[in-house]
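Yeah, one chain of the complex is gone here, protein chain that is, but the others are all in their spots.
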Amino acid sequence: MRIGLLTGGGDCPGLNAAIRAVVKQGLGEYGHQIIGFRNGWKGVVDGDVVQLDRANIRNILPQGGTMLGTARFHPHSAGGMEQVMATLEAERIEALICIGGDGTLNAAQKVAEEGIKIVAIPKTIDNDVYGTDLSIGYHTAVNIATEAIDRIHTTAESHNRVMVVEVMGRHAGWIASAAGIAGGAEVVLTPEEPFDIEKIVKFLRHRHKAHANFSIIVVAEGAAPAKGSAMDFEVQLGQYGEIIAGAIGERVSKEIQERTGFDTRLTVLGHVQRGGTPTPTDRILGSRFGVAAVDAITQGQTNVMTALRNDEIVLVPLEEIAGKLKTVPDELLRVAKALA
Amino acid sequence: MRIGLLTGGGDCPGLNAAIRAVVKQGLGEYGHQIIGFRNGWKGVVDGDVVQLDRANIRNILPQGGTMLGTARFHPHSAGGMEQVMATLEAERIEALICIGGDGTLNAAQKVAEEGIKIVAIPKTIDNDVYGTDLSIGYHTAVNIATEAIDRIHTTAESHNRVMVVEVMGRHAGWIASAAGIAGGAEVVLTPEEPFDIEKIVKFLRHRHKAHANFSIIVVAEGAAPAKGSAMDFEVQLGQYGEIIAGAIGERVSKEIQERTGFDTRLTVLGHVQRGGTPTPTDRILGSRFGVAAVDAITQGQTNVMTALRNDEIVLVPLEEIAGKLKTVPDELLRVAKALA
Amino acid sequence: MRIGLLTGGGDCPGLNAAIRAVVKQGLGEYGHQIIGFRNGWKGVVDGDVVQLDRANIRNILPQGGTMLGTARFHPHSAGGMEQVMATLEAERIEALICIGGDGTLNAAQKVAEEGIKIVAIPKTIDNDVYGTDLSIGYHTAVNIATEAIDRIHTTAESHNRVMVVEVMGRHAGWIASAAGIAGGAEVVLTPEEPFDIEKIVKFLRHRHKAHANFSIIVVAEGAAPAKGSAMDFEVQLGQYGEIIAGAIGERVSKEIQERTGFDTRLTVLGHVQRGGTPTPTDRILGSRFGVAAVDAITQGQTNVMTALRNDEIVLVPLEEIAGKLKTVPDELLRVAKALA
Partner (left out) sequence: MRIGLLTGGGDCPGLNAAIRAVVKQGLGEYGHQIIGFRNGWKGVVDGDVVQLDRANIRNILPQGGTMLGTARFHPHSAGGMEQVMATLEAERIEALICIGGDGTLNAAQKVAEEGIKIVAIPKTIDNDVYGTDLSIGYHTAVNIATEAIDRIHTTAESHNRVMVVEVMGRHAGWIASAAGIAGGAEVVLTPEEPFDIEKIVKFLRHRHKAHANFSIIVVAEGAAPAKGSAMDFEVQLGQYGEIIAGAIGERVSKEIQERTGFDTRLTVLGHVQRGGTPTPTDRILGSRFGVAAVDAITQGQTNVMTALRNDEIVLVPLEEIAGKLKTVPDELLRVAKALA
């Protein structure tokens, strides 16, 4: 078989593990041909391809990013769909493995509707893809964020400061919750739970008087104040209505500084959260997903997404996950609070 | 309530996260008293106790080891059981949280049979405790082993060598499988699958001729040759029939060196696998288990073990897990082979 | 002898190693008493003291920050000098070890002029203290910055982006040069060499056409455009004329994005650069400085700073270093350029 392969959306650690597994399992186990498209859907539209063999994937397992390149590009807007179909036909692609997040999976769904056999592999450091316990990249992001909080913790303590750390997470607070618990943060703000700045201020005042004169506050970039709360405001959005990195962190820092008088500083982690060598968990997850995707195609199971459930790899129909979001469960949010 | 707390068996990263969570949830949420026993069951027998409060757990979250100390000590052998009961009565302990592996859980089961309310929290870097997807310490051990394999990989490649890495895992090959996949090992040997040295030799000869002239072989310390295979031998055991660190690794290295003529070197990772700062996953797991254990006791659910299943915390009756072992599933062993 | 000890200015990794060495050498070798002042000079003014013994310094070697606390506080402004002298007399301090950067050394000089015996230990992640090859904290900061650049590198390459990374360094470009070389940055901007944005733009256009379509630019926060260059502007300063974190990075990103059209992103590393576990180099440097400071006092050599020169510990008179700044030598700047 000739199987196409692309990585779409924002890059993250673990993509290369999945690419390597697709190539090794595809060539080694079944003798398939694996055709890589460069820069996500853009490469499909442009016909930018590379036939992948063992030499291409040498030493990529521990490397961050994606050796195929990626781009935030939606073929179905701007009439790219015909181009997509033309390229797939020209390259005689029998099935397509799409590694990506919401945007890529959306596009994959559209392409599936045109009759192309699709297997999707979920990746997003935000971990909000529905239907799977884990997506590629999330685990490494939590590691990086926790390491940063560990570092910031010693400064907070030495200087008696409130340190605000903004992490990624537009629609779900997975990184904030996990890194908040792992880093021992006093407050964790997530999109799941709109916050009341006055309650936070009260808590900080009590803590700094009774226990310790420093605090760590972790804020997901998609966190927002509760309607009707003391700090009910519209978070500033970007040109296209998108969340702006640093916006909520800056506002929260300012409010705390002004309301408590405590010396308060902000760190916006930004791009470091999505780069560098993947953790073993992301390498293993990418490897298992890659093997499973090739197995699925070979066995004729398509229009599905590989997923991790109960520590096992399963296949989930694409239509089951379309338009859904996986948010942080109450138990985890509760643990974050209990350990503040 | 007065709740006892101990850590038993070999130490590992993440224990302090669990201790901290027990204390924070116990004191903060319910107003319980938490009585720590030093050095595992030995401290119960000796009446070596410390009442834990917020000051005791300060800054322990990112620290490896256990601030309570631990020991490999079985109270039920050597007639310690009466001493255990005497201490628990003297300290007016209403329930006991035992953080440990097989040995500790066994002892906990015995103590439960004497009428003491028990909640167990599973820890073992071997990850072979039955009934839970993850035990405290395993994840950090995989991280350390993978990092070591990454390091050894560059030497193997620069020197055209076969590098054998022995990792922990007496009865199950969890660390070997996970670190083997994550580190891109060519061969992974586990207790689950007895090996045939001649097949490995054949594979290495083929690989070094066709693809690359170096290889990484990861061996769990409990791996053993298949009965009737070319290298059918008794692995040397210790005084009490226990597995000796380095024994199987040394033998495998020697056989490969002699049979292939390839320059072959052994590294025995040893104690570094169980020390140092825990990964975020182990900190979060310890934190969730600790909170759940206190919740369980408070709600009267005892003689259970906290467990992770399907990414959720559940309680499993102690009797369900007694004497059982969790081994590596076929799918993971298969991925390790597919990506060799 | 009764020896005072304080850490002043911004915190950084390695301070605890120095504190531990002062205590161990002071108590163990000579039987001195070591009196710690909390929160730098503020603690001297306030009389906030703690007598340090072995229990205080347990396990602090691998910890970032300072167990004594620190503050940016200048006793000589605001008439604190009399308070300083009063506290030192009340505590019967015979000599004072001051661990700090420019500000602390300045204050130390003033206190020395009042007749107090001083030994200074240099610390600053900026590495610009004159008279020593290395100051405590710099080495760890370079490690953190390099690790961040490594992470950002994989994203730059996967997305074909220009990534701008702003690191610390107000008056000297040590972190930028070192992390720039270690991280393989294409452009390094330092206070030592005012830049011409048009030359950078030209270089990037050439590189992205000829070699690779991504680039990493490392900017020290004190970098500035050359007078009369295409981008001759005043960098925005803070309320007190101080450099604002992010200001130059943001401007450089914007100019490159607009002039080249390349997708350009900024990361401001910020506080993570000064926290967390120190590298072995900073632990060893702190340890050697601490031992040397106590030896110096005991031998009557005071009003000096401990320094590293030619890999040896020497003592430098305080007056020799006052008001001087150590900038990056040409050879290092040249290597950064050669390897772009």
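The first chain written gets the first letter, and so on, giving A, B and C; residue counts start at 1 in each chain.
The definition used in the following text is that contacts are C-beta pairs under 8 Å (C-beta built on N, C-alpha and C of every residue); 3 or more make two chains touch, one makes a residue touch a chain.
These figures come from a predicted structure and were not determined experimentally.
Shown as candidates are C:7, C:39, C:146 or C:273; the residue that touches the absent chain is C:146.
Among B:4, B:64, B:191 or B:225, only B:64 touches the chain left out of the display. Where subunit C meets the missing chain, the touching residues are 20-21, 24-25, 28-29, 54, 61-62, 133, 139, 142-143, 146, 150, 178-179, 181-184, 211, 277, 279-281, 283-284, 287-288, 291, 309-313, 329, 331-332, 334-335, 338-339.
Counting the whole complex, the residues of subunit B in touch with the unshown chain are 10-11, 13, 15, 39, 63-66, 69-71, 144, 147-148, 150-155, 157-160, 163, 265-268, 270-272, 274-277.
Operating definition for what follows: only the chains that are shown with their structure count from here on.
Over half of the residue numbers at the subunit A-subunit C interface are used by both copies of the sequence. Distance from subunit C peaks, on a Cα-centroid basis, for B. The most centrally placed chain, judged by C-alpha centroids, is A.
Inter-chain spacing, taken between the CA centroids of subunit B and subunit C, is 41 Å.
Centre-to-centre, using mean CA coordinates, subunit A is 29 Å away from subunit B.
Looking at subunit A, residues 150, 277 sit in touch with two or more other chains.
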